[in-house]
Structure formats: structure tokens, C-alpha cells
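The complex is shown incomplete by one protein chain, all other protein chains being positioned as in the whole.
The block that comes next holds chain A.
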Amino acid sequence: VECCVRTGRAGTMLRRALHFGLASGLLSRRLGTRRGGSTLGKVEGSGGYCVRYWDGKVSEIKKKLQSVLPGGTWDPLYDTSHLPPEHSDVVIVGGGVLGLSVAYWLKRLEKQRGAIRVLVVERDHTYSQASTGLSVGGIRQQFSLPENVQLSLFSVNFLRNINEYLAVVDDPPLDLQFNPSGYLLLASEQDAGMMENNVKMQRQEGAKVCLMSPEQLRNKFPWMNTEGVALASYGLEGEGWFDPWCLLQGLRRKVQSMGVTICYGEVTRFISSSDRMQTPNGEEVILKRIHEVHVKMDNSLEYQPVECAIVINAAGAWSGQVAELAGIGKGLPGTLQGTKLPVEPRKSWRRRELSLPPPPNRSGYGRYVYFWHCPQGPGLEAPLVTDTTGAYFRREGLGSNYLGPVLDIATTLGLNRVRSALRSRYYKPCPHFPPQEEEPDPENLEVDYNFFQDRVWPHLARRVPAFETLEVRRAWAGYYDYNTFDQNGVVGPHPLVVNMYFATGFSGHGLQHSPAVGRAVAEMVLEGHFQTINLSSFLFTRFYLGEKAPEHNII
């Protein structure tokens, strides 16, 4: 009792604690300490220990009190501050750059401030496997579909004015480190005709691209060997590469300031209800509506059912799994119900020549990015050069370093599997990366350095003779949301699950289209149709109807 008398504040706190029903626990513990105080290690005396014990308790009691007062989150049973909210108007599955972009545009285009509650659910708070962090960060307008060109044009505009779009009061502005060096696509004789048509279409849409002949190439880029090149297209403005992390952090910061909740957990279940409806022809259709999303926390079995009105699937490489949770694809093949979302966590390239057969083993390919050093390499003005074989490289930083990924050389040479292992982004800066062959494991993302030596390097050295002497420093591999149907994105609602919208499947150019796609999905959700860029050819129904929207210029 003497310690309570000494600290009078603790006495009042004790009274209040009694009032809130914590009495029995405290009292019994207090009695316990008086008995066992001297056996608990070094203390100045049982009185001193009591004071320290009470100090800790006082802060706990204060926290409880603050949670009870208005404005706090009070849950008398247990602390729920780590769980997502119980209700949310829109739940976005996937917190990468596409998901955050949709959240941003939803909050920006809403009619009234605070009208829509948005929750973004991201599985991995380190983003170690997300395509955003592992991407090369390039942006270009040299596509073969007009919609893709328009998406890129708007995205470049967004990135250029990023400090106006994503400005948060009192926070420093973003530095995207954009290198406007442009893209240089090289074409052989057979592709030259297609390239000319593409460039004509791109210029019509407003992209600043020019065609170059091999002599002009040699004049402008003396380090290049133009053997086998018939035509090249060079982007003059608005093409280059930037830091994807910066965009991600900027979006995160801005959407949090706009009131979006970001929660780290995994979506494990959708609770939905079905309605039987009839089409005008008399056919019966079952329409589903998702009511709840179960979000499971990391490393625990605890989950929170979030009641929602709209679900947006922006889960990147894992969108197919999320769609399956919602029941998309569960039906007879060939029907609309049986049409799955054909997005897979592919780690390899698309084949440049469409005449090759599809790879027999779907999983276990590697899309590697190699980082090498070459002191005599192309200078600072070198654009991102895409070879006729599909391999490409670009300058990274200022120390004669380059990076470049591999085309699907595995398929062209008949290899069935390429070994890969997990290389998390946090370990990438480690300088002593062991270039050894490890056990083949399709779940991991390891890189095969011998593969680089045998398959990639000859193509690079042929195109840029300076690359004959290079030293590979690092490498990493990444997933991306590969759309096996036509390698273009899926945007818009599902015809049967009426409140699930897609924003995924961009197969390698999701990052550069993310601002524009976010806006398109937000328009679809808020208005019901596309307003600025018409992406009707990217709807889900094309998988059922078989209408491909193929993109030929894929890098």
C-alpha cells in the first residue's frame, strides 16, 4: 500500500481501473508481487519494483482510456487496430502500382470528398515478389495497338506532372529519376513492314517517333553494329525509364493522405450470393455478387470479414488465383462460366515469332534481368535498345553499368525448364552473389548465370561489339502477370460476377500504363463506361468470344 500512497496518481488510476473491471487481475497480481518481489532479480527493494511495475501499468491504462474516449477505436475484448475495417465500399486486392493507381483515381474522381471508402489489401509489405519492384521501369509509346499508345501517352503526362498529381502538403516532392533516353526498336527485313505501319499509327495518336535507316543509326550510335537491321524506330520524346519504387511510394503516400486504408493481409475467401436471371433469349444465367472479402493476417489464422460493394482484382501475377476464389472459371469449358482469367505468374518472355509452339511446361521459366559492367560500352545517350532477336539492354546509372533481360530463348532452343530461385529485392545489393547452379525449383526465382553466358551474351555482343568484354555483377528474376491469351491487359467488370473489376494481366507493360489504367477502371466503377480512353477491347468477354487484341511490340 505504501507505493500507492507515494504515487498518488497511481492511486486515482487504480480507482479508475477498478471502475473498468480490471480490478481482479490487477489486485491479484499486486498481491503476487508483494510476495515474490525479492526473487525477481535485482531490485532496489520491493517498493522500487512496485513503482516500476506501476509505471508500466499506468501507461497501459492510459492507452485503454484513450481508446475509450471519443475518436479512439474501442474494442473492449481485444485490440483490433491491426485488422482492416469491417466495412469498405471498394476493396482492391493487390497493393502494387496498378492497385494503388486505381485507389488514387477513385478518390480523385469521386463526386464528393470522402464519398467512397477504399481499402487496399496487399499480401506482402516488403513487395519482394511484386512485379512493380522488380521491373526495369521503362516507358514507351511504341506499341502496335492504338489503345496502348494512348495509355502510354497519358501515363507519360502523369509522370511528368507527378508532383502536381501526387502532391501532399508539407511533404518533399518526388524525384522519379526519369531518363528520357528513348527506346530504339530494331527490326529485321521481315518485321520492317509491320514496324512502318506501327510508327504511322503511333504518330497519328500523337507519339513522337521517327524511323531510322541503318546509315542514320550508324551515324547516331557509332557503337552499334547494324548487321541484320533493316529499319529502326526511335522515340524522340516521352520515352525512357524511371524508378518504379518512387512511383509506388509516391502513390502510397498520396492515397494514404486521401483517406485510403492500406492493410497487409491475404484475401482467402469471397462470400457471394447468386441470382438466377434470364436473358431476353430465354437462357438462364447465374449472376454472382460478392458481399464479403475475408482478409487473413500474416502469420496467423486471424481473419477479418470486410463487407464490400465492389472488388477490384489488381493482384498482378496472382490475379488468376484471386479470380478462382471468386468462382470465375468454375464451369464447363467453352461456356462463359467456364472461362478462366488467363493470367499466370509467368516468369518468361512472350515469343516474338508467333509461329513457335507454346512452351510445354507452363511454370518454371525465368525472366531474368542481368546487371553488368562494361567500361567501353555505349555512352550516356544510349537509348533502350531492343535487338531483332528480342534481347534488350539499357544503361543503368553513370558507372558504365547496363542491365538487360532475356528473350524466351528457352523456347527457341527447345529447353523445357529454366532453373530459377527466389532472390528477394532486399538481398539484391549484396555484392557476393553466388553464381552457382542450384536445385531446380519452379517456385523460386534464382538466376542461371551460365544461361547468360551461353544464350544472351552472344546476341548482345553481336549487336554491340563493346559488350564482348563485360562482367556480370548481379542479376535478379521477377514475375509478371502474363496474359496467356493475347499478352494484353484485362480491364473492366466480369460479365457474371457483377461487382468484380479487373486491372491486371498487362504482361510486362503494366507499370508504364498504370496511371492511365487506374483512371480507366475508376471511370468504369464510378460512371459505368470508359470516358477518356476507350478500352473496350480489353474487357474480359474477349476470352470467351475469342477476340484477341494482340500486341506485337512486346519487350
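Odds and ends about this structure:
Heads up, the rule we're going with is that a residue touches a chain if its C-beta (ideal position, glycine included) is under 8 Å from a C-beta of that chain, and two chains touch if they have at least 3 such contacts; residues count from 1.
Just so it is clear, contacts and distances are computed from a predicted model.
One chain of this complex is left out of the view, and of "Distal membrane-arm assembly complex protein 2", "Eukaryotic translation initiation factor 3 subunit K", "glutathione transferase" or "Acyl-coenzyme A thioesterase 4 isoform X2", the protein name its UniProt record gives is "Distal membrane-arm assembly complex protein 2". For the chain left out of this panel, the touching residue among A:50, A:90, A:103 or A:174 is A:174.
Checked against the hidden chain, the listed residues A:128, A:225, A:249 or A:484 yield one contact partner: A:249. Of the options A:206, A:397 or A:550, the residue whose C-beta touches the omitted chain is A:397. Looking at A:379, A:465 or A:550, the residue that reaches the missing chain in the full complex is A:379. Contact between chain A and the absent chain runs through residues 113, 160-161, 163-164, 167, 169-175, 177-178, 180, 236-237, 240, 243, 245-246, 249-250, 379-381, 397-399.
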